[in-house]
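Before I ask anything, here is the structure I am working with.
Excluded from the complex is one protein chain; the other protein chains are retained at their positions.
On to subunit A.
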């Protein structure tokens, strides 16, 4: 049985909940409500109140090819960077779980990238991936023009994916390693006695048992790849070249604060919010079924 706290009077319970409710309201529902309101109005350029325009903002955004390009870029970015960050972390954690000497050190060292602010790490990767001086300069030496994120949209996308994945590999690793270590050693030994080799054991025993963690990280990584990518895009590519890396979250910023189209930006943020909500619902409905909770 789950332990529940019970209060003799419901008012006391409410009192305890009030601070949290207040925080959620102030920092989530109120701004979100404001954004919804703005998205349905047109803000006048020199002030003087908003004009109600209904769904006009949404219509104009959704009929714009640039916006659809931004959506597809965001989806590509989310898919590849989540896949990469999770796959690398999973492999590292699986290997670390087998040889545990120094695992405490890995744990500490690998969480650091997550603690680095996105713009700072983006700056670092801008140097690392610079076509004229970074690691890729070596490749360019052999194969001139192979790598240039400043001109080639695919290269630019690859750079922000690498930077974002690097940040989340550490985060994912911590969770994966904890999940692996939570599997009783005797299960692995029992599987070994049953004749199962290392790879087979991973797929038959360890992988199914860490699916709750995989699912959790999938939701977090996808959500974060839509939101936490802003700083990286801003510093590394500014959405370029030719909008190739103009992710949704960056487009909201550039349209709103550089293009001064507050209403359109508000409408975009509503769409981004809905997209994340839909994706999360989808994951809970269709992927969670395959998760084995112990």
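Just so it is clear, a residue touches a chain if its C-beta (ideal position, glycine included) is under 8 Å from a C-beta of that chain, and two chains touch if they have at least 3 such contacts; residues count from 1.
Heads up, the rule we're going with is that contacts and distances are computed from a predicted model.
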The hidden chain: which UniProt name fits, "Carbon-monoxide dehydrogenase medium subunit", "Heme exporter protein B", "sn-glycerol-3-phosphate ABC transporter ATP-binding protein UgpC" or "Ferredoxin, 2Fe-2S"?
"sn-glycerol-3-phosphate ABC transporter ATP-binding protein UgpC"
Among A:19, A:144 or A:195, the residue in touch with the chain that has been omitted
A:195
I need the residue numbers on subunit A that touch the omitted chain, in ascending order.
184, 186-187, 189-197, 200, 204-205, 208-209, 292, 294
